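Everything below concerns the one structure shown next.
One protein chain is absent from this view; the other protein chains keep their places.
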Amino acid sequence: MDRTAIIGVGMTTIEAEKRRETFADMTWEAVNKALSDAGMTIADIDNVVTTSSDFWDGRTISLMAVGDVSGAAEKNVSCVEGDGTYGAFYANARALSGSYKTTLVTGHSKGSQCVSSLITNAAFDPIYERVLGMDMITASAMQANAYMNRTGVKPEDAALVSVKNHGNALKNPMAQLPMNITVDDVMASEMIADPLRKLDCSPVSDGCCAVIIAHESVATKFKQKPIWIRGLAFCTDSFFFGDRDLARSKALTEAAKKAYAMAGIKDPRKEIDLVELYDAFSYQELLWLEEMGLADYGKAAARLKAGEFNLDGALPVNPSGGLLSGHPVIAAGLYRIAEIVLQLRGDAGAHQVKKAKTGLAHGVNGLCGQSHCVWILDKEK
Amino acid sequence: MAKRVAIVGTGQTFHKSHRPDVNGQELINEAVQRALADADLTMKDIDAILIGNMDHFEGINYVDCWSVDGCGGVMKPVIKITTGGTTGASLAIGGYHMVGSGMFEKVLIIGWEKNSESDTTGAITTAFDPIWDRQVFAGAISGLAAEAQAYMARFGASDRDGARVSVRDRKHAMNNPHAQLRKEVSLEDVLASPMLADPIHLLDVCPRSDGACAVIMASEDSAEKICPVPDWIWGTSAHNTYSYLGDGDWGRLTSMEQCAKEVFKKAGIKEPRKELDVIEMYQPYSFAGLIWIEDMGIVGHGEAPQFVWDGNTDMGGELPVNPSGGVIACNPIGATGLIRCAEAAMQVMGKAEGRQVPDVKFAVSTGFGGCMWTNMLLHGKRKPN
Partner (left out) sequence: MSEIFKGIEPMVHNSKISVPYSWWAGDTASKFFISLRDARKIIAPRCGKCGKVFMPPRKVCPTCFTENTDWVDVSDEGTVVSYSVSRRQLEAIPGDKKVPVIWGLIKLDGADTALLHYLDEVDPGSVTIGMRVKAVFAESRTGGIRDISHFKPVK
């Protein structure tokens, strides 16, 4: 298979409410930042994949809002609905299929413009479940209980994820919630759905991220040092919670295994230098790390406590502050990719980690991590 | 290296106005089972799934996740592509790139819609900009009426010309057991049917349907082993030219022209009228059957009415259009573009049964939607170079 690389990234600041910007305004900003980062003009882009959700945007055919500002008017274009990592997966396939050389992929969301509880309630089966009134938070609480019951991990242990990530966000100017907090602060915050307290949950956010993926034949033609895509895979588990083992995430294990195999990674714990993962809730960082094989099952909390996942730890996790510090749904996974790119280039600024050759970016679709997408990026080809 | 890609199996439901006997997942399953049977494959052979519909027609968020019981996606990669009316065609193009990239050997592509479950017009209206267009615009029909009016004014066409296209497609549908509306109509029937938005009569437009379509694509490494005559994809194109209603060049479909130029250039097709053998066009209303074949480059501007009146696009004519009966005969929106692709593939594979056009070497399928957007695939019997 041919190789591809990420040659430009652009992101808006993540904010609770971008009152002055429409979807198009945010996308315009992210696209232009990515183009300028890559040293390209829109004419250098030969096709576009946007990522958006008709539900979150409150608009049928939601891609219509961002076509013009993505420069799609005269280009081939398509739209993935789901997390940005999936949009980027398709964008990468288009750069590999021989049809195109440079794909611009965008992901945008404005959580501030809709009611998250109702939007995520619509992800439940309309015939058997929806009327019961669960949403993303109450569903995740159910997963947190299953996970904690199985592993013996305590809410206080998970709270430390929130402390670490909000702390990391202090060094990331793009983050929405930089905060110097303690485990006690998390445990004193409002209980929303046992065991999830307010500071265990990611906030409602607005933001847009854009990434440019290039085929190897043109990857070095522009300004930026390419960050190579070494492995990527996604996988979807059963829909009904009662069909899955909620305390585990089989689909993530499978996606990670495939991505490692494609990247030629034999021992991920040794070969992966840093991780940006989808910590929509504090317990998820622990569970996802374990299911990706980066920690033993039930043991991530102990390693977190030992400081291993800190910015200066053995395996920095979410040095950007993660989703807990800003969660523009749909765009969130694309932000993870962009953050890894900046880290591997050495451009992450105050939250730059020391050793950054190989990084992992992670995105999620659906409730309680039904579907996962894993990317392995590398400084070297 | 990029792989060449072919369609090796297709499956469709028997499309109906409403299917109370199945829920969405079960409807999807019918099409998937038929496509697997057509290709003589099982779910184990499938490496990835692409699925799409239009969210607000069923009101289900994360359809890729919700549908796995029906589509066979448990513990497989499942991804959702959605682009409005073009969704089905966008899915086919997505499948082409996923296989072409070398990431997956065999992919299953599913488009579906249960339009009976909601208010189609209410949902479509939310497609337009909430601050500008949405407040003054309702449904799809007003945009199409504007196009037809503009075309008639510019090229002197009449509502009889449009009706002739509807008569053709409804006749063709008689040969397609999957079509929802199978009733021949006369020119007079069309013109006497209720006026929806001048000059569009009820019998000029598509219905709304419950239906699903599944297509299996494979790379050159296995396509010919699966299928004796695979349908090779020669090129794809997608142009979303406009974002606001007022941006369009009304009476012309610029996006169709852009797609046709791009795809025909890739395949070295210079005279599409002669070199194409059949067209399955996403033609949601009759007048598009005139305007859009001009934009595709089959005939010159203003020449389509005569070309159609002369029978050239009928079965047995020089270049049959919509042997399946097209969108006027059934329209499960998220599936509709993929049904065009499947029908074109069946023509190339020689599997179109009662609606088969003899000896198809090249076929075109299209998708339409959004704000006058076009998607296109070129299908061929010969393996691309």
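Order as written gives the chain letters A and B; numbering starts at 1 within each chain.
Rule of thumb we're sticking to: a contact is a pair of C-beta atoms (placed from the backbone, for glycine too) under 8 Å apart; a residue touches a chain by one contact, two chains touch by 3 or more.
In this text the structure is predicted, and so the values were computed from the model without any measurement.
> Looking at the whole complex, which of A:Ala5, A:Met26, A:Ile45 or A:Ala146 touches the chain that is not displayed?
The one listed residue touching the chain not shown is A:Ala146.
> Write down which of A:Met1, A:Ala43, A:Val131 or A:Ala188 is the residue touching the left-out chain.
Touches the omitted chain: A:Val131.
> With the full complex in mind, choose from A:Ala16, A:Met191, A:Val218 or A:Met262 the residue touching the hidden chain.
In the complete complex, the chain left out is touched by residue A:Met191.
> Extract the touching residues of chain A with respect to the undisplayed chain.
For chain A, the residues touching the absent chain are 19-20, 58, 115, 117-118, 120-121, 125-129, 131-135, 137-139, 141-143, 145-146, 149, 190-194, 238, 240-243, 246-247.
> In the complete complex, which positions of chain B touch the hidden chain?
18-26, 29, 33, 42-43, 56, 58-59, 68-70, 72, 74, 114, 116-119, 122-123, 126, 130-131, 134
We adopt the following convention: only the chains that are shown with their structure count from here on.
> Residue numbers of chain B touching chain A in their complex, please.
1-3, 23, 52, 54-56, 58-69, 73-84, 90, 93-94, 96-103, 123-124, 126-130, 236-243, 258, 262, 369-371
> Note which residues of chain A are touching chain B in the complex, please.
So the residues of chain A in touch with chain B come to 1-2, 53-55, 58-61, 63-65, 67-68, 72-82, 86, 89-90, 92-99, 119-120, 122-123, 125-127, 233-240, 250-251, 254-255, 365-367, 370-371.
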